[in-house]
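Incomplete set of chains, arranged as in the complex.
We call the chains A, B and C, going by the order they appear; numbering starts again at 1 in every chain.
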């Protein structure tokens, strides 16, 4: 049967991913399972969570037609919408082989970008890199070697608003689902983050909520911590306060200078961002207020 | 609603845990979910797995009655048995507050025993320690301080068979579900392991399949590995070859002697065994041939 | 020859541990090494660090007499003092088999206490547990089973000052080198922490500087972090701001309640505190301003 899970997402065109949330009450699972069964949709993966904090129920289901049958997305959508109405559900239904169209943004540190481009091409992250946007020209050759368009959009206090307009135009023109700040060092405006809520992922180079703001490795050095970390989170108007998707940390010691921490942290940042992105693009991350549910 | 999961298992008397496996085919989830819904059983946790290797489907469900209703275990059992027949299911149904009656076995290294006794009393591992059995008298005071019976059953080549008979008598008399070899250094007979298949957990002090057999830390030292580990597994007739439940590893370096490795490894052994035991006693571990499915 | 390092400290009576710090300048290592060689002291372990932040040099050396000779501590002390004067050194010289006399303090959560008592008896932490002090009576039976004196010193706002006086009396009477707050939930006065500067170790149940103060696991739950941690640090007048000795973290997920985090964090707290204590008692931790140098 082959239920693909972690780390590899085969984009089988006949499979669908359903994610939903609604106020918690009895009978949701049975109603969803019956609805799917009635359409000939076999459940390959199913994960659920009752959140005591928000009182909401969350679910993610991967289905495919039983052998010899086919399922139209519209039919599936209609059937789920009908049962969803009863339970006051928010839901999303996607073909499992529909990649998330993505813009990667970067400033000068290219390690996350290099890692994501390579994994995208070689390990099946379920995304299409529609473009790379940077406020610096430095990483154009790397991006060009992947045949991806590179937009150099400089940002100064005077041009910031215009730069964001260009970004939003690109999001529209390129039909983009997701923007990834892969060590992009400019702060986005509240307007932009509000408009793209839940669709911008940032990698912050500290183990949040420690060391918010600028130069977190230098802050970590001053405090004398014995681990440094990285945090992938959705961007909100509150800087470094958005819902956390993934974190990890690595050991450091007294011998390491701030510059050593910067370099040692790179591999942690790469890993954390790659995992968060992989999960987001497999529809494994749901928002529960200011926290995330990650059906990893 | 509060679905407790990892690390803490509230023994709510009205909750039931259902675990099942059967040949994989469409419709199992819907059938199970409907059956439970029809009895007024609300699904709190649900996890499933289609195993491509064995062609079997595995599921674990935690249910409780919808508000204001009650469910008799016999009724639930009957309903699941009926649907289970159709799908050729093996299933187990337990009250969520029914502790696994357990015998802990130990030789001279008491770190795992000390850790398990303390966690059992203070952190709600879902077990009853019915007795401790040892081939040495050394750890009796520790066990006595917990008010648990200590059976000193020495083992020599001549008395081994008799010792195992005494153990089996204890298993019967004390109505024991599970035997845990918490650094018990005697090898059990094939007869005993066959008779208690899936009900004996051992902690091996290496990262299996590396360093089977005696003195694994000394083997690790000789090979010059940079991590040492521990493995909790079900005991089978093939020494150190049983299905693995949990593993972990810690860093070591060239400076450490075999004795250092022994001591450093202790905390890894404790952690791995405690996790495996916790999961087993929450019915989270299912056997899939010679591998395990762990719904952690 | 056997230089034991991590995790096991053989208390060889003829060995000495020298730790020192001084303003950094050329020639220190050579001067120390020659001085030791001239006394017939063979260097078994040597670690050093030039701290660019404080401009100071730190060193730890483990020595023993060359075969067939003996070394008097007073002679060694005199020789080091002489060369130390030239370099303006702070230094400490201890017999390697001289245990740190220690008071363990605890409130109601006994997991760290249980772990430390067991390891102390079985794994050679280089300390003598002179007494356990608690503001609650609950853990007396556990402590009694180790034959250690238990002082129940309740603390209320009215009696806090008196309670600290009793503690200080015990420190004097029992000739105590070190006080360990093994989940002791009262805040010590500035006066006490100043008086015992560098001699009180606390385990804080978060990954500092995140989640200072009360109920860190509840804070972590609210923030939705994906790792929780623990921090062992020297206690200073600034609550949860003292120099960090050791930290570690473990993965958690959205399913876990604050109570789950509390329980999951226990094993992290135990491990972090045990490591910090082991290193302190082997004279491996030196203070470099508000950070530590850990020659692990």
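Rule of thumb we're sticking to: a contact is a pair of C-beta atoms (placed from the backbone, for glycine too) under 8 Å apart; a residue touches a chain by one contact, two chains touch by 3 or more.
Fair warning: this is a prediction, and the values are worked out from it, not measured in the lab.
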{"item": "Total identical subunits in the assembly as filed, 3 in place", "value": "4"}
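The rule is short, and it goes like this: only the chains that are shown with their structure count from here on.
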{"item": "Interface residue overlap between copies chain A and chain C, same or different (over half shared)", "value": "same"}
{"item": "Turn needed to bring chain B onto chain C - CA fit, degrees, nearest 5", "value": "180"}
{"item": "Mean-CA-position distance for chain C and chain B (Å)", "value": "36"}
{"item": "Distance from the mean Cα position of chain C to that of chain A, given in whole angstrom", "value": "42"}
{"item": "Of all residues in chain B, the ones touching two or more other chains", "value": "2-3"}
{"item": "Complex contact set, residues of chain B against chain A", "value": "1-3, 24, 26-27, 29-31, 33-34, 36-37, 40, 42-52, 55, 66-67"}
{"item": "For the chain C and chain A complex, residues of the former touching the latter", "value": "49, 51-53, 207-211, 221, 223-227, 229, 243-249, 253-255, 257, 288, 290-294, 296"}
{"item": "Chain B - residues contacting chain C, complex", "value": "2-8, 110-111, 114-115, 118, 122-124, 141-142, 145, 252-253, 255-257, 259-260, 263-264, 266-267, 270-271, 274"}
